[in-house]
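First comes the structure, then the notes that go with it.
Here the complex is missing a single protein chain, while all its other protein chains stay put.
Let's turn to chain A:
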Amino acid sequence: MGSAHSVPAEMRALADRTGFTSEQIEHLHRRFRQLSRDQLTIRKENFDSIPDLEFNPIRAKIVHAFFDKRNLRQESSGLADEINFEDFLTIMSYFRPIEMNMDEEQLDRFRKEKLKFLFHMYDSDHDGKITLQEYRNVVEELLSGNPHLEKESARSIADGAMMEAASICVGQMGPDQVYEGITFEDFLKMWQGIDIETKMHVRFLNMETIAHCY
């Protein structure tokens, strides 16, 4: 699968699994081959060839997410060395916009999946908890785009955010109680009332796109 000669049946299977239309899959496939230089798989180094990505402060985290086995719907955890086209599509499908005809249950699952992706991105040591240190790292990276901001600020912002999370998720705490980190349940709680499905989406166009690559 994911080869240059994808037969319609295979395409349909992919479309079923990921929810993309066949045109979108074709375009993404073209892009995939461009990135992989006509190989069947993509390695981390391939992402270096995207010039626009260079200025992204959390670039490493994003690229990482592509190789994170938790995101690839595989049972094991850990990191993949390379991903094939189907994996690529799987990752991309996290960013599909909601569809008109989704019912409540589907919407909920859809939402959870998106959040899970985000959660995995923060939880870099795969222990199912975003610890303070992990959060700090993310915030530091996020704010690294601003050269005038010191690391200390980032840290205290992360601390403040963590406190906020603690107060949302745990509520009343004893004086000696320690909040260890944000679990996925807590994460869901924090996102309550915020329409992630309208925020976390990319419009995958059906038309030919301009691709930067060198």
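Quick note on the criterion: a contact is a pair of C-beta atoms (placed from the backbone, for glycine too) under 8 Å apart; a residue touches a chain by one contact, two chains touch by 3 or more; residues count from 1.
As a working rule, contacts and distances are computed from a predicted model.
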Original post:
Quick one: the chain not pictured, UniProt calls it what, "Sodium/hydrogen exchanger", "Glycerol-3-phosphate acyltransferase 3 isoform X2", "aspartate transaminase" or "AP complex subunit sigma"?
Top reply: "Sodium/hydrogen exchanger"
Subject >> Residue touching the undisplayed chain, where the options are A:T21, A:Q39, A:Q106 or A:S156 >> reply: A:S156
Original post:
Please identify, in ascending order, the residues of chain A that touch the omitted chain?
Top reply: 27-28, 31, 34-35, 47, 50, 52-53, 55-59, 62, 66, 92, 95, 97, 100, 118, 121, 132-133, 138-139, 142-143, 145-146, 148-153, 155-157, 159-168, 171-179, 190-191, 193-194, 198-205, 209-213
